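Let me begin by presenting the structure, written as structure tokens, before commenting on it.
A single protein chain has been omitted from the complex, and every remaining protein chain is retained in its original position.
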Amino acid sequence: MNMTAPREESVRPHDWPGLTDAVHDAQQRFRRLLGCMSEPGTLTSMALPSLPPGAAISSAAWGTLLALCDLETRVWIDATLSGAGLAAALAFHTGARVTPDPANADFALVTPTTLTQVEEFALGSDAWPDRSTTLIVMVETIESQGDWQLCGPGVPGERRLGLGDPDQVRPLMRVLHANRGRFPRGLDAFITCGTQLTAIARSTRLSGPGLEQPELSSAREEIA
Amino acid sequence: MYVAVKGGEKAIANAHRWMADRRRGDRQQAELAVAQVQDQLGLAVDRIMAEASLYDPELAALAFKQASGDTVEAVFLLRAYRTTLPRLAETRPVNTSDMCIERRISATFKDVPGGQVLGPTYDYTHRLLDFMLLAGGDRDVAEPEQADQDLEACPQILDCLNQEGLIEREQDDGSEPYDITRDPPDFPVDRATRLQMLARGDEGYLLALGYSTQRGYGRNHPFAGEIRQGTVEVEIEVEGFDAPICVGEIVMSECQMINQFAGNGDSAPQFTRGYGLAFGRNERKTMAMALVDRALRAEELGEPIQSPAQQAEFVLAHADSVEASGFVSHLKLPHYVDFQSELDLIRRLRREHAERTQGDTQHAQASGADTAADTATAPTASKECAQ
Partner (left out) sequence: MIANSSIADAAQGEASGYNFAYLDEQTKRMIRRALLKAVAIPGYQVPFGGREMPMPYGWGTGGMQLTASVLGADDTLKVIDQGADDTTNAVSIRAFFERVAGVETTTATGEASVIQTRHRIPEKTLRADQILIFQVPIPEPLRFIEPSEEETRVMHALEEYGVMHVKLYEDIAHHGHIATTYAYPVKVDGRYVMDPSPIPKFDNPKLHMSEALMLFGAGREKRLYAIPPHTRVESLDFEDHPFEIQAWEQPCAICGATDSYLDEVITDDQGGRMFVCSDTDYCNTRREDMA
């Protein structure tokens, strides 16, 4: 994350990098996103020209937005991530609109801390679970080993994930852990750091420090 | 030795050539020009535009020519083209009250402000084949007479009933209509969505359903309040301009049916409405659409839902000719694999049936054993399936 003081007025929307090739770059990014969401906890990278000074989101998060957003999508942005004129750049490059209402967001740009403050993201309903917000999360580190254990669809046996200080990312993991109890409603998350990206789907069973054991009701189907 | 059938690619290419030859027909005959189709087979062109949801008479005529006059195929061609077009702007709602009228009739009032305008119609022709057309006598068709004066303003007839409160009011609630061409309809759907689906629905299908409501299957006592046909302006809003900009004119048909009352202890009885609208000169389509629209309002108006035309999901899910013809015709595709599965099962069932009946005649004829009984012991669902 860039720590230089943001001088928003000096950053213009087109200082943010776009896709060099709108068709093929978007396709390649999507395939990486699809790979991560269908095999949660696997790592991929999203190389992109560097973001303008003052940008508080990761390259991978920006690449994800470029690949998936357009006029039909609404994005919620945590105030701490909006630096360097992100909202204007997003509108310029994709046509996506920023929404102040988290319940109305197709995508939400967040940090783990955001999730201690904002709870209203759309979970979808039991009948329409797809009508949910997808989180795009900024974290400090992503490693293919560490505190968090993933299993479920897309994971042969068990997969490990490290996201830095567990205390810091716990609010995120708690929210994603809660997905099991309310499935099929839930939040899916792309987790990013620099150009790195991984995903946790709502179908993923999570365990790790500070997460409660799975409830009996969700354990029931494990028996079968 | 057996060799699997190959050469699909060649067969397809040859089939296309043969079809093109059939379409062109006898080369001694002049080739049909698209402009001729557009001009002289206008009602086919209009039907294609309406069901394809694309207003482009020239391309609709091209589709009709290319499809050898198969309307359903032509609708499909135009629809498939439509889907590739970028959406550059959204028009403002078309105002049919400002229509430049060429035909306008009401079956509910003898005279109306603006008057009855018969316009071009086959309605009162005697359906006698005109052998002059066969003999090429089409050359001397006379120009229609022009009226001496401009038409008076033609207010919507149903609005005249509104002043007395005799008919339900329809008000724009300002909400964005759902767009069935962008998002799949989620049943149950609202009226705006239903009307979109009916507007591109197959005319024959709507005609049959509308007809069924007249014969008692969901009867709703219709009167043709007003049918109008003419040209309306299409406008868009552009940033930097105060007034909307007219980007063209299109011909449309509209039908407003007046139907029997709704009302209960709380509200006074009122006539209800059914609405039909389509591109081009599509009067029959809009009338059928208005009947079906009214039938589909049964639930909203507290009427019992008993007939096919009142069942929204049934009516709407099967109205699109492109979907329907595609799925019916897909039965022509190979199903060897599934059929093999069925063959395997039916042979097995017959073998077992034969064994059972043989066993019965040999041993247990007197015991009255029911052949089904030995298999009908209730199976218990295994754990992973039981919910």
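Labels for the chains are A and B, by order of writing; each one numbers its residues from 1.
Basically, a residue touches a chain if its C-beta (ideal position, glycine included) is under 8 Å from a C-beta of that chain, and two chains touch if they have at least 3 such contacts.
All figures in this text were calculated on a predicted structure; none of them were measured in a lab.
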Residue of B:9, B:111, B:148 or B:164 touching the missing chain in the full complex = B:9
Of the listed residues A:11, A:37 or A:108, which contacts the missing chain in the full complex?
-> A:37
Hidden partner sits against chain B at residues 2, 4-9, 11-12, 76, 79-80, 82-84, 86-90, 181-184, 186-188, 237-239, 313-314, 317, 322-323, 325-330, 333-338, 340-345, 348-349, 352, 372, 375-382, 384-387
Touching the hidden chain in the full complex, which residues of chain A are there? Just list them.
-> 22-24, 26-28, 30-31, 33-35, 37-39, 67-73, 92-95, 106, 125-127, 129-130, 132, 134, 152-156, 183-184, 186, 188, 201-203, 221-222, 224
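Following the convention adopted for this analysis, only the chains that are shown with their structure count from here on.
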Chain A to chain B, mean C-alpha position gap in Å, rounds to 43
